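Beneath this line is the structure, given in structure tokens, with notes to follow.
Apart from one protein chain that is not included, each protein chain of the complex appears where it belongs.
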Amino acid sequence: MFRLVAVRLFFGLLTLWAVSVAVFAATQALPGDAALMILGRDATEARVAALREQLHLDQPLVVQYAQWLQGVVRGDLGISYSNRSPVTEVLNGPIGASLTLMGLAALAAAPLALAVGAFSALRRDRAFDHTASLGTLVTAAVPEFVVGILLILALGPGGLDLFPSVYSRNGGPEQWVLPVLTLAFAVAPPIVRMMRATMIEVLESEYVQQARLKGLDERTVLVRHALPNAVGPVAQVVALQLAWLAGGVVAVEFLFNFPGIGKVLMDAIENRDVPLVQAVVLLIAGVYILVNLAADVIGLAANPKVRVTR
Amino acid sequence: MSSRPDPAPSSPSRRTLLKVSAAGAAVAPVLAACGGSGGGGGGGGGEPVRGGRLSVGVAGGGVNDTLDAHNPTDNVDIARNFALYATLVRYASDGTIENCLADSLEPDEDATEWTVVLKDGLTFHDGSPVTADSVVYSLRRILDPDAPQRGAGDLTGVDAEGLEAVDGLTVRIPCTEPTVTLPEALAEYYNCVVPEDYDPREPVGCGPFKAVEFVAGEYSLFERHEGYHEEGLPYADELEIVDFPDDDARVNALNSGSVDIITQVPHVQVPIIEGNPDLDIMESETGMWLPFTMRVDTAPFDDVRVRRAFRLIVDRQEMIDQALAGYGQVGNDMYARMDPSYPEDLPQREQDIAEAKRLLAEAGHGDGLEVELVTSDISAGVVAAAEVFQEQAREAGVTVNLRRVNPSEYWNEEEGFPYPFGQDFWSARPYITQAAQGSVVGAPYNETMWGEHEEWLGHLEEARRTADLDARNELIREAQEIEYEEGGYIVWGFVNLLDAHHASVGGLEPAVSGHPLGSYAFRNFWKDA
Partner (left out) sequence: MSAPPIEDLAAGAARGRRGGGLFRAAWGHGRTRVGVVLTALVVLVAVLGPLLAPYSPTEFVARPFETGVDGTVFGGDNRGRDVLTRFLWGGWTLLLLAAASAGLGVLAGTVVGVVAGYLRGWADEAIMRVNDMLLAFPQLIAALLVMSIIGPRTWLIVAVIAASHMPRVARVIREATRAVVEQDYVKAAEAVGLPRWRIMAFEILPNVTGPLLVELGLRLTYSIGVVAVLGFLGMGLQPPTADWGLMINENRQGMLVQPWAVLLPVTAIATLTIGANLITDGLSRAAIGIDRGVGK
């Protein structure tokens, strides 16, 4: 068990490293001289040369990579081309905003999804179960930005006009509603499904059957015996969904003009801001890998047999 | 990605959004000679009201925002510059030049020496007087050879060493060559007057408002400069300028009432604002143009017949309708629309596909021609214009392949600039200044590689040395005719600027400059209580 976790951890780190190589290599393929990009159009030759040296651009790629990785480990991700301040500074606010958005979405989605999933299991093959399963199939299929647009057209200025459809710095809390709702719709279905499957499995298990045979009432069986056993796999799915959120926020933030890392990424791509692109991709991939890792470990801890593919 | 008008990234906005001189008919009459009161214009109606706080949402902004008097870059910087600082002379709404801090600005016979006399009793925000020494200091700061400021290029003729404060209010400005365009240069907002030992971190100027708070990328709060020289101005006690890089957010802020005025309404949003009785739109016809650029030294455009054919391919009204949603005026392949020399009488070029085909066949492209058009979201309407041209060219048997470049890299030589066939955007400038920026050999943005034409160059250089206005315009006219026939620009139209404000706001008046809000004339705005 401990060995398995250690192996996972090792491969997780290896993967992180591989991703860093991939990100570095990929962004090196971008045209344009970094020094020139940073200094902008009013760069003089002397200043460009000085900056090139400072950025180690005159060194071989391997050395550049080593320097860059060293920086990454130290938390120094370079200077953003477009606003010429340290990448970490640029990312500070957006990371917080994205985390808040994801947190709120998870908070909104998880309890309801868990309840629906558990209830579906209890009412297996009855109307509620069928409706819920159809509902998850439908919401799971539709891309999140499509859900977002439909929400805007229904609840936003296109329809009932209850909530604004774009985020603005001086807007009120109501501008969080639509982005959070969109993300919540996107993360809920797998949680519902996993909760249902796990609960069915648990309810059918000998363990629960025995509890029933002992004459315990259904409620106690459910709360004392069934639910705790469902925690492991469900936690895993919730974790995986959170990891998915890290990537999924991009389109949602783009749609709602929400100032998080996803929007930073799209802007950075637009401006060919290499250090910023590197940092955001690395960040999202890192979160994704770490959460996957955590999910794996949780899964192993809860039940070595359960593995979830995504 | 498309549909992101006004990206206001650093490079395009870095390009001088110069203004115009001289009368371009078609536009609102000039009010407010320096010292006059505001009034007229959109909204508000009734008498100006004093006091209150005006909140203005301006397009653009970012962490690079600066209050440096001589180095504004972004839209928001420009807006704040107009609020905090003042220039010796300035552009009136119709594009003519009027005195501001100066009581007079006079050249000698051959325009190699200018004399400026300041108005009496001018004060900076800190109460200190505006003197001849302040002017000398300001010009030297702009022209500092070690750290030339943005206006240095406009003032190349000025001999910085020879600047002299003759007395407390009089400055002698010697020039190394005849410089007839000095008033135009001095009317630029970024060539403003600051006190000696100016420190951008404590931005003291003599404009209508003085700085109180400023957070780059977010907002600034200014208050009334009690010593402002125009009697009774400004009306508002406080002026808040809020950064809004995003179009939708800006419009929302106006809708929700969190700001009173916004700049640059995206065309899409016009119906929404028009549908709201509490909001008004101010439309300003400007001299801003979004040309196609054909390199006259590169095939196939080195053949004048191809250039002519391309100019005949364009359906100009359709360009305005589709690319600018109708908010613009048709162009005639000639820039400097507000310059009095603008050749109104040259025949308006219309779409003529048959003639274009004939010219192309004559040039050896009878079986069709395939060209690459490099486009970029450098300004609202540019990419749209490229797509419209692509469609129009099809009729003439010309296949246009669009290559989309990131705005920040559009003017990058590594991308291939200047492109054989590209686009650009320019604000209104007089003909001579514009030619210096974009048409002569060695100009900073000579994207058509025009300027080798000896006859044209001869006229231009002579015009530059000619102090007499009529004689000068005669020479310019000769040059314009040559460019009209053979040049590399397709000037299909001029852009109208749309700003919006609450109906309770008054004092707004359109200007031809291409700067929003009538060149950010905050001093004239008021809000009904």
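Odds and ends about this structure:
Order as written gives the chain letters A and B; numbering starts at 1 within each chain.
Operating definition for what follows: a residue touches a chain if its C-beta (ideal position, glycine included) is under 8 Å from a C-beta of that chain, and two chains touch if they have at least 3 such contacts.
Note that the structure is a prediction, hence the values are computed from the model and not measured.
In the complete assembly, the contact with the undisplayed chain comes from A:Gly158, out of A:Gly158, A:Gly172 or A:Pro228.
In the complete complex, the residue from A:Pro189, A:Gly260 or A:Pro275 that touches the missing chain is A:Pro189.
Within the complete assembly, B:Glu387 is the residue of B:Glu283, B:Glu372 or B:Glu387 that touches the hidden chain.
Although one chain is not drawn, the whole complex shows that of A:Leu91, A:Ala110, A:Val234 or A:Ala251 it is A:Ala251 that touches it.
Although one chain is hidden here, its contacts on subunit B can still be listed: residues 1-3, 247-248, 266-268, 271-272, 318, 321-323, 325-326, 383-384, 387-388, 390-391, 394, 402, 404. Within the entire complex, the positions of subunit A that touch the omitted partner chain are 11-12, 14-15, 18-19, 22-23, 26-27, 29-30, 134, 137-138, 140-146, 149-150, 152-153, 157-158, 165, 186, 189-190, 193, 197, 243-244, 246-248, 250-251, 254-255, 265-266, 269, 272, 277, 281, 284-285, 288-289, 292, 307-310.
By our rule, only the chains that are shown with their structure count from here on.
One simple way to say how far apart two chains are is to compare their mean CA positions; for subunit A and subunit B this gives 44 Å. Touching subunit A in their complex are the following residues of subunit B: 1, 4, 7, 9-11, 14, 62-64, 218, 242, 244, 246, 248-250, 252-253, 256, 258, 406-409, 411-412, 414-415.
Residues 31-33, 37, 40-42, 81-85, 90, 164-171, 257, 266, 270-272 of subunit A are the ones touching subunit B in the complex.
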